[in-house]
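Structure provided below as structure tokens; questions to follow.
Note that one protein chain is taken out, while the other chains of the complex remain in position.
Labels run A, B and C following the written order; every chain starts at residue 1.
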Amino acid sequence: MRFFSDNAAATHPKVIEAIAQANRLDTAYDGDEWSRRLDGAFSDLFGRDVRALWVTTGTVANCLALAALCPAYGAILCHKDAHIENDEAGAPGFFTAGAKLTLLDGEGAKIAPDAVSAACDRVRKDVHQVQPAAISITNATEYGLAYRAEEVAALGQAAKARGLGFHMDGARLANALASTGESLADVTWRAGLDALSFGFVKNGGLNAEALILFRTELADEIAIRRKRAGHLLSKGRYLAAQLLAMLDGDLWLDNARAANAVAQTLAQAAPERLVYPVQANEIFLKASADEAAHLRSQGFDFYDWAPGEIRLVTSWDQQGEAVERLAAAIAAL
Amino acid sequence: MRFFSDNAAATHPKVIEAIAQANRLDTAYDGDEWSRRLDGAFSDLFGRDVRALWVTTGTVANCLALAALCPAYGAILCHKDAHIENDEAGAPGFFTAGAKLTLLDGEGAKIAPDAVSAACDRVRKDVHQVQPAAISITNATEYGLAYRAEEVAALGQAAKARGLGFHMDGARLANALASTGESLADVTWRAGLDALSFGFVKNGGLNAEALILFRTELADEIAIRRKRAGHLLSKGRYLAAQLLAMLDGDLWLDNARAANAVAQTLAQAAPERLVYPVQANEIFLKASADEAAHLRSQGFDFYDWAPGEIRLVTSWDQQGEAVERLAAAIAAL
Amino acid sequence: MRFFSDNAAATHPKVIEAIAQANRLDTAYDGDEWSRRLDGAFSDLFGRDVRALWVTTGTVANCLALAALCPAYGAILCHKDAHIENDEAGAPGFFTAGAKLTLLDGEGAKIAPDAVSAACDRVRKDVHQVQPAAISITNATEYGLAYRAEEVAALGQAAKARGLGFHMDGARLANALASTGESLADVTWRAGLDALSFGFVKNGGLNAEALILFRTELADEIAIRRKRAGHLLSKGRYLAAQLLAMLDGDLWLDNARAANAVAQTLAQAAPERLVYPVQANEIFLKASADEAAHLRSQGFDFYDWAPGEIRLVTSWDQQGEAVERLAAAIAAL
Partner (left out) sequence: MRFFSDNAAATHPKVIEAIAQANRLDTAYDGDEWSRRLDGAFSDLFGRDVRALWVTTGTVANCLALAALCPAYGAILCHKDAHIENDEAGAPGFFTAGAKLTLLDGEGAKIAPDAVSAACDRVRKDVHQVQPAAISITNATEYGLAYRAEEVAALGQAAKARGLGFHMDGARLANALASTGESLADVTWRAGLDALSFGFVKNGGLNAEALILFRTELADEIAIRRKRAGHLLSKGRYLAAQLLAMLDGDLWLDNARAANAVAQTLAQAAPERLVYPVQANEIFLKASADEAAHLRSQGFDFYDWAPGEIRLVTSWDQQGEAVERLAAAIAAL
């Protein structure tokens, strides 16, 4: 069974069904009925006016937001293990036309206001050094930790104090919220976010992500950039329909809860092996190469994260006997 | 009834079905079973080795190819009415980091070898002027004309003689081929093409296009650029499955024939109004503003192309009574 | 004798002397005493507050201004024969990260408000087409015509009405003004310019040009872009000193008058051969290949502009007997 990554998990049947139901002619691009409902649907969800654009990947969601928040000659502060730094092929450099990622340290891939301040203070205020323009955080982090609303708010205040844009890569935001039980509004716009990459693909979607703009005046520029990057699909209704299906009845939250529950089951099998607390759907375990091989020999697939460390990722569609077997196999190592 | 554009037409049921059937976990990105079959399936279709990458839009297919064929400091020769010049929000400039589009004239949005030669000869061979690096043509053209294989081959020879890359935007290549009856191989790689944006979305697909590389050594660089542009979807199998469904039993050709047949029905309704011969699925008609309004009042939707000129586009799913009614309405103007 | 281009003319002795006098240690970059005088000196010259930055070429002056006035996803309207289009190796594409040059027609490389309006009106207001963001004109034009203040003002009004930035490439502005006798203020900021590339190198300078910002709030961003483009020289005083020497006692205007006077002498030698009126220091003459060869055989060097057409450019340091001989040779053709 595969615990390699949630990014290849199956699509929820309701999403497939929504696609099939959207299969009739409508206006092209994002002029169709489904796409035109997005702003409203997400505004309802967030409890305030937002602009919501569909895109097909988290990478483009992140980079469209960053290109709007940071000029080519600016810097984006992020954790040194951030997805935008390590796993997007330099896409932020492409979309911003060469902006710099300034890398911060922080336990569990979280960044703290102190690290932001220190990074900003190191930069001379002259034309020779690249001036910080934005902060980007990942929630849940690359190590599966969930930011609490108050942590995000502290960063939001730091951003505001220094005139920085503030973006969240929420590829697994659903999992983080399902874990903390906090409100979507509290951990996003009330905490000072300008833009959010709201992930659905890892959480049961097929290929639709949402880029949410709390600074709604950025949406028009970003819509141009989306087209210019080849990301304005001509039959946008099939993306919008996916997002609406995920919001319907809080399917996004149910799916995240399901994935998190599996993660907890696995975590509790060997709490002493955990590298980080499990606050979403990723489990980092200490495991020797032999132990990893032993698990694989029993049919389990996962990622060798680092020497002596493996990563398991759970998804909404994993449950039942296979999970129990893996938990037992971990406990038995 | 809507004759506005084929880019918003419904998706063929077999494509929807293929998506549903691909709904099981597999390797992420393009490591899945469907994606791994693409090179072979398209190589069979073209009768030679090709590399085939799925993408979600024609714009990104065009621009990834152009970025590989033209350096930032080069120029791409294209028709002044080309889609890459007029309808892609400057995407070629974004993907190439600033390359120039050099615009050529030519009847019906076709370009001829003479125009290429003249454009190249106008450029001094020094560092002050931007040197041509590639040619891009659209087939069928923006005015619905189909290039004959020998026309493409003549351009291919011009490209080769001057060391230029050669790309075809084939958003409606299926329609062109269904019209000329020529072979796919003859009008593409045998004519000297390096890269082809092979369109499926306008032709019954949902959101998968194919970028075909006859210079197969470009594929690895382009795969990097695809990721870097946020276009490497994590569940690529749903795109690959669409393409395979379109190739299966030559569905792509059947769909194009169906759309072309509708176009012919409409064209024959008022041959004296045709601005261009109808060689694919687009019909440009002379029609006064009053005439256009009269058609609209009967429930037909289309594009006001220019003063006194309207554009109708047909698609695979249009047939029967509505088409007959439109033909009659046109004839009756 | 060489009438090929003013861009290689000798440097005025006062400029060389100013460089020698600046040869003592001072603050690096633009913190030195000479550089700090520029804003004031140019503000005096223009009769209002301006910001003035030294740069080493007209290309970078033009492109820094355009990058500040036009986003990567915008278009710059210019004449099809503009220097930025034809002779800067695509530099505007590089500095703007891919903005588009939209090319306008116009007699003698001048553009008129009507052409601007037509170009803007052709663009649909959607995300598919590149929206105009700025106008750039060249004065004197590439064919040696001088814009009158009222012509520039009409363009300035068009720019304002449509929210476009407005830039002048003034590589030969001195010659234009020396010809029309109009005021520097009238033909620049009073006519609505946002930014001016004020040329000195063709006019007796060594390697210092001035970028003048009437929208002074752009200067800080442009100073960053200047550094980022490798154009912030560490010993800026040698550039600033050149500019101050050119302003001192209106040397810039004297030099331009001298070059223009030579041009008039040559123009009057064969008025019937003139392709354009001579309003600055460039003369375009009808001359067959044989006639051109005959002139060359007498020791005169110039540019073959087009079949049957030659270009002569005069400079501040040409006078006396050689000019008389050339005038006689032209008259004798």
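Note that a contact is a pair of C-beta atoms (placed from the backbone, for glycine too) under 8 Å apart; a residue touches a chain by one contact, two chains touch by 3 or more.
Because the structure is predicted, anything quoted here is derived from the model rather than measured.
> With touch as defined up top, name the shown chains that contact the chain not shown.
A, B, C
> With the missing chain put back, one of C:V123, C:A185, C:A229 or C:L253 would touch it. Which one?
C:A229
> One chain isn't shown here. Among C:R51, C:K100, C:K202 or C:R311, which residue touches it?
C:K202
> Can you say which of A:R51, A:K100 or A:R190 touches the chain missing from this structure?
Selected residue, touching the omitted chain: A:K100.
> Of the residues in chain A, which ones touch the absent chain?
72-73, 75, 86-90, 93-94, 96-101, 127-130
> Extract the touching residues of chain C with respect to the undisplayed chain.
2, 4-5, 7-11, 13, 16, 19-20, 23-28, 32, 55-57, 59-61, 63, 88-91, 94-95, 97, 201-202, 206-207, 224, 227-235, 238-239, 317
> Identify the residues of chain B touching the omitted chain, counting contacts across the whole complex.
Against the left-out chain, chain B lists 71-73, 97-98, 127-128, 131, 221, 223-228, 232.
Keep in mind that, in the parts below, only the chains that are shown with their structure count from here on.
> If you average the Cα atoms of chain A and of chain C to get two centres, how far apart are those centres in Å?
Here the centre of chain C sits 50 Å away from the centre of chain A.
> Would you mind pulling out the distance in Å between where the CA atoms of chain A average out and where those of chain B do?
Spacing between the chain centres: roughly 34 Å.
> With chain centres taken as the means of their Cα atoms, state the distance from chain B to chain C in Å.
42
> For chain C, give me the residues that contact two or more of the other chains.
Residue numbers touching two or more other chains: 72-73, 97-98, 127-128.
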